[in-house]
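What follows is an incomplete set of chains from the complex, kept in their original frame.
Per-chain residue numbering starts at 1, and chain names A and B are given in the order in which the chains are listed.
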Amino acid sequence: MQFMRHLMSPLDLSVGELNDILDLACDIEANPKAYAHKCDGLKLATLFYEPSTRTRLSFEAAMMNLGGNVLGFSSAASSSASKGESVSDTIRMVSCYADICAMRHPKEGAPLVASMKSSIPVINAGDGGHQHPTQTLTDLMTIRSLKGRLDNLTIGLCGDLKFGRTVHSLIHAMIRYPNVRFILISPEELRIPSYIREDVLQKNNIPFEEVVRLEEALPKLDLLYMTRVQRERFFNEEDYVRMKDFYILDKKKMALAGPDMLVLHPLPRVNEISVEVDDDPRAVYFKQVQYGVYVRMALILTLLKWRDTTC
Amino acid sequence: MQFMRHLMSPLDLSVGELNDILDLACDIEANPKAYAHKCDGLKLATLFYEPSTRTRLSFEAAMMNLGGNVLGFSSAASSSASKGESVSDTIRMVSCYADICAMRHPKEGAPLVASMKSSIPVINAGDGGHQHPTQTLTDLMTIRSLKGRLDNLTIGLCGDLKFGRTVHSLIHAMIRYPNVRFILISPEELRIPSYIREDVLQKNNIPFEEVVRLEEALPKLDLLYMTRVQRERFFNEEDYVRMKDFYILDKKKMALAGPDMLVLHPLPRVNEISVEVDDDPRAVYFKQVQYGVYVRMALILTLLKWRDTTC
């Protein structure tokens, strides 16, 4: 017996449920044709109150790969939000138009508010600096597929650790697997927030160290998770310009890493990974994009299955 | 023998034709799967020169539910209107791309101008303060489905009766049924225009009264049609702020109404209906949204059938 469920945070899924979704995503990767009509006649609504081409197109490709249709909007300007409608009312409307919904919103918690009035499953496709669970599912699938495991890993997280929600989500998700350790690589100004350092890492006895030099961390890593220093997270342009180039991964730095260290990145990248690294077989950030489609297909199928088995 | 027809106003349809469309919509509601492939291989163009998520998504969901595809644009900014093209030329282009078209335009009469050069059926999806016929079809289907009739009704119209085109259209549509009376509830500044009071209501001997207090009207009503006080219809912000809260429907006011009085609203609502009313079984404004999809499906099928039987 299952109830209709939404996905607000990666932690909404138990380790077992997550495993099932990743298994399903792997089966989709192996047999895409077997899934090409699973969502025939069904519709996904993509409600993007702020633009995010990557995430939106990934959801749309996922639904289309399943045989389903897509409708929605790609920015608040072309939505009725400008007429003062609440997300609660919008989702009730959209519940009449679609079978499942992916919502991106600049305000933290907006998808959660929507889910409370929704009669269709709502997937949080990013809410401000808060959560972006399908990015985390993508990261987990990439790691599991290419390293063969989610445990026993030394993970370097590099760049904007203060504002980078993908990094925060990944930490939350990875500490549920045994023997994972982190090396946190950032300038002083962009260190991991204390509520993660203390309440998540220290409290759970997760080994970690904080370093300021990427070179220092590289030889020890199984994974390097690079992040963009996002212009929009800074209060002023000067701070951004001063800090953005501190942590650029290039060929020279890659030479310091082991032969099996994978480089992930949530994309888009600006210049924090030099394009000369793209052809390195350890650079898997473009493969991540493809895994993102498979895992979203698996997620859509799973949430629709749970909805249909509601008692 | 039929000619290809467009829908500019609800009154373009005779009472009999309208009845057929509502009957078809009811059959669609009862047997959606029987209609799931009626528009396979056909395309709807949604030409929205001003954003309207609700109406656009309703049309898109309707066409997709029929197995068809959708293309178009959701705001003038992403159209070639910015290059100075006339709607007459745009519709001739679109006639090569799609089989039927829904057009929203800020200028009154623009869809009519388009329809004169179109080789595909054009549906007016709202033209300025003028007409919005599919909203009216939605309202009629909601009333007929939930009250069981379109005649013998006392209808309260509340809010912005001066600028609210949905209210004007509904009056025009309802006076074609026997024994309908209206109670017009608005502030002095937003009273129904004299051309409707005199040329429509008085001229046709339709009983009506005008009141300023919602409380006064509530006990007498079979239906209460609430409307938003639209910010964009006001000349200045002060007038809007002063008037918008005059006519807010809440639980206390609902207690004054009869047990069968239905509350409709074209949506989006801002605060003219308190959210505490949403769970009242008499509040049917979210059901209206669902009826809007069915009636648009019926309309698309009907206009395409008329086109195909053109001699």
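Structure notes:
The rule we apply is simple: a contact is a pair of C-beta atoms (placed from the backbone, for glycine too) under 8 Å apart; a residue touches a chain by one contact, two chains touch by 3 or more.
Just so it is clear, the structure is predicted and the values come from calculations on it, not from any experiment.
Summary of assembly composition: all chains derive from one sequence, 2 are present in place, and the complete complex in the structure file consists of 3 copies.
Please note the rule applied: only the chains that are shown with their structure count from here on.
Separating the CA-averaged centres of chain A and chain B is a span of 40 Å.
Chain A contributes residues 41, 43, 45, 69, 71-73, 77-80, 82-85, 88-90, 92-94, 96-98 to its touches with chain B in the complex.
Residue ranges of chain B in contact with chain A, taken from their complex: 36, 51-54, 57-58, 60-61, 64, 70, 74-75, 228, 230-232, 267-270, 275, 286, 289-290, 292-293.
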